[in-house]
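Sending over a structure as structure tokens; questions will come in a sec.
Excluded from the complex is one protein chain; the other protein chains are retained at their positions.
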Amino acid sequence: MKKAWMTIISQTNIARNIYEMTLEGELVDLMSSPGQFVHIRVTEGFDTLLRRPISISCIDKENRQCKITYRAEGKGTMLLALKQPGEKLDVLGPLGNGFTVDELQRGDHALIVGGGIGVPPLLELTKQLNRRGVSTTHVLGFQSKEDVFYKNEFAYFGDTYVATVDGTYGTEGFVTNVLEEIQPPFTTLFACGPTPMLGALENLYPDKNVYLSLEERMGCGIGACFACVCHLQNDPEGYSYKKVCTDGPVFRAGEVVL
Amino acid sequence: MKKAWMTIISQTNIARNIYEMTLEGELVDLMSSPGQFVHIRVTEGFDTLLRRPISISCIDKENRQCKITYRAEGKGTMLLALKQPGEKLDVLGPLGNGFTVDELQRGDHALIVGGGIGVPPLLELTKQLNRRGVSTTHVLGFQSKEDVFYKNEFAYFGDTYVATVDGTYGTEGFVTNVLEEIQPPFTTLFACGPTPMLGALENLYPDKNVYLSLEERMGCGIGACFACVCHLQNDPEGYSYKKVCTDGPVFRAGEVVL
Amino acid sequence: MSCLSIKLPGLDLKNPIMPASGCFGFGREYAKLYDLNVLGAIMIKATTAEPRFGNPTPRVAETNAGMLNAIGLQNPGLEKVLSEELPFLANYNVPIIANVAGSLIEDYVKVAKEISAAPNVHALELNISCPNVKTGGIAFGTDPAVAFEVTKAVKEVSEVPVYVKLSPNVANISEIAVAIEQAGADGLTMINTLLGMRIDLKTGRPVLANGTGGLSGPAIKPVAIRMIHEVSQKVSIPIIGMGGVQSAEDVLEYLFAGASAVAVGTANFVDPFICPTIIEELPYKMHELGFEHISECIGRSWKQHAKIAYSRT
Partner (left out) sequence: MSCLSIKLPGLDLKNPIMPASGCFGFGREYAKLYDLNVLGAIMIKATTAEPRFGNPTPRVAETNAGMLNAIGLQNPGLEKVLSEELPFLANYNVPIIANVAGSLIEDYVKVAKEISAAPNVHALELNISCPNVKTGGIAFGTDPAVAFEVTKAVKEVSEVPVYVKLSPNVANISEIAVAIEQAGADGLTMINTLLGMRIDLKTGRPVLANGTGGLSGPAIKPVAIRMIHEVSQKVSIPIIGMGGVQSAEDVLEYLFAGASAVAVGTANFVDPFICPTIIEELPYKMHELGFEHISECIGRSWKQHAKIAYSRT
């Protein structure tokens, strides 16, 4: 982990309020695990004080570039969306423990489920899994047609299903509706998205190998401030905890209370 | 007076920490009196909350352009100095009562004395006076050679003397040293600069027509907040006051307590 | 009926937005910029029995997302406010809330009695929380017994409802608020400024000639919100909220916290058109969040059965 300036190479609006930004810099040398995130200082002044945690959605070591994909929603991400190529960004990272791909072998089959702005880190994940010879099925959930992104990128690596809440694209409803329908075969499930979605997946596949990536509001991002803690399951006293920033953001299902 | 966006046409570093910025916009239509100022919102966020009062140093009605000339010193003016041509600036103005040029007639002689960052508004003043056929002598004071600016611009309109505190340019010492030396003939004196300089001039020419432009920290800039008041001379009870922002910034010597 | 209108004691507001005392003078300057009739009300500059020059300059300083002021209640005095300022404001169809200040309880009583009789003064705002004067001011606002006493004395003479302005510089804001309610106040306004200071590194001395000043602006909003959230659950008189309001979103946050109307102070200096701008944007923002009338927003953050009008989809 390091704090460094990264140069914005490009910034593209790829869906409603969704931006994909390419960053270049030596920090990329330290990136490896899909699901890790960077902690971005959007402004140097007082307009945004805290850094914003954003997942790494693509690592390109050769060109020392990476991508982040984010929704411009609050103050910080809206200011981020105004940044121009050539500008520099103060980035702390890579942070956290990502998805473990080493456990899967050539020939294994992984199910990858993403919801909304939880989709981005899964793109680097499927890339790395497929590079290992693991085959993947992707189920992505969005609100509406205008919100869908990365469908083609995922489709390049494996079967890709989309659900939209309003039914304007793909299956109407949630990712779970798709899962019921397609009943995909898999050994390991990787998921990132809203907590209710993660909870539903945890319940749906109690006997599988399931990895979930969590979100929590952060202060430091490096484990020092105790902002991002979550309780452990099976902890009667309630004193045990994990920090999403350093112990996560990826946890094995059943480990922490969602 | 109006609040409007003005476009930055150019920004030049003309002396140590001194920047000249050309602004374009309809606000220029309202500008006339030299010595008036604009109240600039340097950033839209929280990095600078209050506007910054800066004098208008040049009015070019034909091109709807004006200039401001400022020292990058504190937070706001340093951020202002980073702005690029093409960017827009939120400007409130023109504000205040400037120097009255109407009282002077063709053939009159005016003495113009400026100190440091008080020099800029005097440039538009001398331009307007000379346009009326009034002849002008200029005495400008700075700290050091690197701080001198607008010497040639003033010289174009009339005799121009420079004093520097450290003697690295022109006369060593203050503008008053130059005045003692040259004893210029004049009917009206216009001055802008540090308060001690204005006080010295007030004492030096008790019987002349003297106009002084004052500085005070401002809140609103439009007369509503009572931040910028000054006491009146000859006011035994001490309840009378003038507001620098709306009654000034130019006052007749003897009117207010410096 | 407009979706923004609301009735408070003495005040029939066409909308809940008003400039805060001391940040709008007596309206003359802003009247040149826009039609004051758009405002819900106007809180005029503190008025004292005698004219006051206030503190020496510099009187303002910028801070991180805020500002300090130590104006020191400069005002032309009761007589001139009655003879010159209020008649000017009578040209507008806007209720005036007269901010009343003093050094002794007698001062408050005198000013309150006379100014409350002016035809366009619809309510008083007792300023027992000004941090910038040596006597009176904040002293009245930090002791519940004293706050009770001054409120009671003023209520006895006032011809219009009395709102009392609370100081945030206290450990237990509810205690003061409750005392003031018990003294018969018709409403509360909160918050006045926090006491602050900046030191100039070059001179080594405080930037303000007065040393300390009142901290206002966006920096203090979280303090105001939490105090209103607390006090609005403890009293049954309405609250006019203030502190760092700059946008329609901020106004809604205040209403949610428990304020019934909102005053805008410092932001008038940043953007002199801020009040009309907020008034224009408020209905849109309100409808976007699923509310039809501002009264539905009041106290939403703590009301037990408040339905959540908007759910993120």
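We just call them A, B and C in the order they show up, numbering each chain from 1.
We take it that a residue touches a chain if its C-beta (ideal position, glycine included) is under 8 Å from a C-beta of that chain, and two chains touch if they have at least 3 such contacts.
Source: prediction; values computed, not measured.
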item: Contacting the left-out chain in the complete assembly, out of C:152, C:198 or C:293; value: C:198
item: Listed residues C:16, C:161, C:187 or C:206, member touching the removed chain; value: C:206
item: Contacting the left-out chain in the complete assembly, out of C:4, C:17 or C:68; value: C:68
item: Sites on chain A contacted by the missing partner chain, in the whole complex; value: 1, 3, 41, 46, 48-51, 75-76, 92, 216-231, 238-239, 241, 246
item: Absent-chain interface as seen on chain C, which is shown; value: 63-66, 68, 142, 167, 169-172, 194-199, 201-206, 211-212, 215, 218-223, 225-226, 229, 244, 249, 252-253, 256-257, 289, 300-301, 306, 308-312
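Operating definition for what follows: only the chains that are shown with their structure count from here on.
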item: Farthest-lying chain, centroid of Cα atoms versus that of chain B; value: A
item: Chain centre separation (chain A, chain B; CA means) in Å; value: 56
item: Distance between the centres, which are taken as Cα means, of chain C and chain B, whole angstrom; value: 36
item: Residue list for chain C, restricted to those that touch at least two other chains; value: 64-65
item: Contacts with two or more other chains, residues of chain B listed in rising order; value: 46
